[in-house]
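The other protein chains are all here in position, but one chain of the complex has been omitted.
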C-alpha cells in the first residue's frame, strides 16, 4: 500500500520533470535544426548560431539582459540590505508601513507595476531606455532582497551591534564586521532571487524600455510572431550560461571543501564564483557585441542612427553594410502597428527614421511631428517607381521616401479553395460556411475594416457611421460564425505550412508564402483593396537628420533595396529592384502578389481621419473581444 | 540597534518615489480626462463607467478570472502530490528534486513559453504522438487549452515550492502524534497534514493566481490574436490604442479585484487556522 503510493508519486514526479524539461530540450534540439521549421528536424547545422552571432539585436539583448541583471542585483542587494537593517531598528509603525509598500510590487499583478513605472517615467519626462529599465529592475528587486534579509536580521541578537560598539567598533565597523556577516546567507539568497527575477523579467522591461534598448524577453516577444530558430539558439545559449552558473554555485563549495581538507583554509563563499562567472560572461558578450570594425575616415564614424521600423522589415545585410560604410551604429526598434509607433512618437521619444504607413504619415504631417526632407541630400527619387510617388498622403514627397508598397489580398490554398468561389464571392468568402474554421483574419483594424467595407461595396475611407457599423456587423458575423483565428505575422508561417485555407494578408507576406509553398495563391477581389505604402520619414525631434538622409539614400539604392525586398518579400519602391525580382530568374518570378495591382478603380489609398480612426479602433477591439468571447 | 534607523531613510524616499508614486499615478490617470496634464486636470469616472457598463469588457474580465482559477486548480491538483512526494523524500533527494524544479525557472519565462509554440503547433511532436492514438486532428495551439498549458507550465513550480516548503517545515512528530491518537494515514493527511500545509497552499495560490490573471504574453504567444484577456486589454490600451486613462482604470480595477480576492483567501486561511492569532 505504502509502496504503491510511493511508486505513483515517483511516476508523477518523473512525468512532471519531463513536462518541465520538454520545451527546453526541444528548444536545444531545434536550435541545431538545419531547416527553418519548428516541427520537423531536417538535419544538423549551426546556422542559427551563426545567425544569432551576426544578429546585433540578439547579442545586444543578451548583453542588456545580463548587465542589467548584474547591476540591478548588486544595487538592490546593497540598498535592500542597508534598508532592511535600517528598518529593523526603526519604529514599528514605519516598519509596518514599509512592509506594505514593499508588498506593492509583489502582491500587485506585474502588469500594474509595469504600468506604474511607465507612467512615472512618462509623467516626469524621463527618457525611456537603459537607465529606466535599470531603475525599474532595481525597484522591483529590492523588496525581494529585503524579504529574504529581514528574517535573518530579526533572528539576530539585538545586543550584537551594541556589544560590538561596546568593544570599540564604530557603528560602520559594527555593521560590516558583525551584522552583515551574520546575515550573509539571507543576503546571498536575496541576491540570487533578485538576479533570477531580473533575468526573467519581461512585463516590466517591456513597458519601461525605450530608445531601442531590449532585453532578451522583449526580443523574443517581438520576434516570436515569425518563425525564427535563432531564438532557439539564443535560448540554448542562455540555458548553457545558467547551467554553468548553477554548476559553479553548486560545485564550488565541494571543490573548496576538498581544498580545505588538503590544508588550505578557503572560506566558503558560494556567490563569489557565481558573480565571477557572470562578470566574465558580460564582458565576453560585450566584447562579442562591440568587437566590430574600428576603421577610420568614414563619414559618420561613431554616430548613432535610431530607426523605428516594422518587425522583420529589413534585409539580412543592409544594416551591417550601412554601418560598415558609414561608421555609424544603427539602433533598430520594432513596432507591430502604426498605432504603437504613433504612441511612442507622440510621447516624444526621439528617432531619426520612422517607417510608418500612408495614412499614418498623413497624420504625423498633420500633427506636425515630421520635418521636411532636405532634397539636396537625397539622390533617390529618380530610382523609385512612379506608382509610389506623389500619393495623396504626401503629394510632393516633401516628407517621405517610399520603402515598401503593396496591396492587401487573400492568400488561399489552391488545393482547398475553389478559385471560382473566390472570384464569385470576393471578400464575402470570409462568411462562407464552407470554409468555417479554416480562415485567418489579420489583426489590423484598418485592413479588417477595409475588407468589410469593400465586401459591402463601400469606400474604405468612408466617414459614414452607418456604413462603418455595417462593416462592424459584417466582421462580428465573421468572427462569430466562422471560428476564425485573428493573427498577426504568424499567418506567414502558418500559411506557408498550409495550415488553413484562407487568410487576409499583405501582398509582401503573400510573396514570401508563395515562394515557400507553391500550393498557395494570392487573390485581390475586384471590389477593390488597399493600395498601401510604407515610407521613410524623419521626425522633427530627430537627433541626426544628416545620417537619416544618408540612410534613406542607402535603403533606396539598388543594393539596399534589393537586400530588403529579396529577404522580406515586400515590393520594393525601387523600380529596378522590383523588375529584377519579379523578372526572369528573380526571387519572385511568377508570383502575382509581388507586383501591386494598378488600374483597378476600386483600389484606394488610406487617408487619415481622426474621428473615423477612433470609431474603427473602438469597433475593432470590440470585434476582437467578440471573437475572444465566441471562442 | 536604534542608531541604524537612519539607514532606512534613503530607502523610504526611494520607495515613495519608485513604488508608491507609480501606484498613485495609475489611480490619478484613471480618473483623469484624456489628454489632461498632471498640472491641470479634471476628474471623471467615465473610464470606470465605460468598463462596467460594457458587457464585453466584463466578459473579458470574467474569462481572465476563470482561466486563472482553472490554472490555479490544475496547479494545485498537480502540485500538491508532487510537493508531498518531495517533502517525504530523503533530504538528498529533496535537494535534487528542488534543483530540478528550479532550474527551468532560471531560464527566461518567455523563452520557455516560446518553445511550446513549436511543440504544440500543427505537425509538431505532440500532435504526432497524439496521432498515434488517432487524435491527430486535435488542434492544440491557439486554443484555450494551449493558454492553460502555458500558464500551468510557467506557474506550477511556484505552487510546488510553496507547498513543499510548508510541508517540510512541518514537525514530523505531529504526524506521529496523530497516528498515536488513532488516526490512519488517510485521516492524518486530512486532519493534520492538509490543514497545516494550508499556508503554503495559500501562498502557492497567490503566486499562481496573480500572474495568471494578468499575464498577457502567454495568451498572446499561445492563444493567438483572438485570445484576449484582461492583461492583453491593458497592454492594448497602452501600447496600441494609447488610451492611458482607460488603461489605468482597467489596471486599477484589476489591482483592486486582486486585493479583495487575496484578502478573502487570507480570511479563509485564518478561519481554518482555528482560534485567533495562528502563526503561519
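In order of appearance the chains are A and B, and numbering begins at 1 in each one.
Criterion: contacts are C-beta pairs under 8 Å (C-beta built on N, C-alpha and C of every residue); 3 or more make two chains touch, one makes a residue touch a chain.
The criterion applied here is as follows: contacts and distances are computed from a predicted model.
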Name of the absent chain as recorded in UniProt (options "Stage 0 sporulation protein A homolog", "Phosphocarrier protein HPr", "histidine kinase" or "Spermidine/putrescine import ATP-binding protein PotA"): "Spermidine/putrescine import ATP-binding protein PotA"
Contact set of the excluded chain (shown chains only): B
Selected residue (touches chain absent from view) among B:97, B:198 or B:230: B:198
Touching the absent chain when the full complex is considered, from B:13, B:77, B:96 or B:177: B:177
For chain B, residues in touch with the removed chain: 171, 173-174, 176-184, 187-188, 191-192, 195-196, 198, 272-279
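As a working rule, only the chains that are shown with their structure count from here on.
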Length of the line joining the C-alpha centres of chain A and chain B, rounded to whole Å: 24
In the complex with chain B, residue positions of chain A that touch it: 9-10, 12-13, 16-17, 19-24, 26-27, 30, 38-40, 79-80, 82-83, 85-91, 94, 98, 101-102, 104-105, 107-113, 115-120, 123, 135-136, 139, 142-143, 158, 160-162, 171, 175, 196, 199-200, 202-203, 207, 216-217, 220-221, 224, 231-232, 235, 238-239, 242-243, 246, 250, 336-337, 339-340, 342-343, 346, 441, 443, 479, 484-488, 490, 494, 497, 499, 617, 621-622, 624-629, 631
Touch list for chain B against partner chain A, complex: 1-12, 14-16, 18-23, 25-26, 29, 38, 56-57, 59-60, 63, 78, 81-82, 84-86, 88, 97, 99-101, 103-112, 114-119, 121-125, 142-144, 153, 156-157, 206, 210-211, 213-214, 216-217, 221, 224-228, 231, 234-236, 238-242, 244, 247-248, 251, 254-255, 258-259, 262
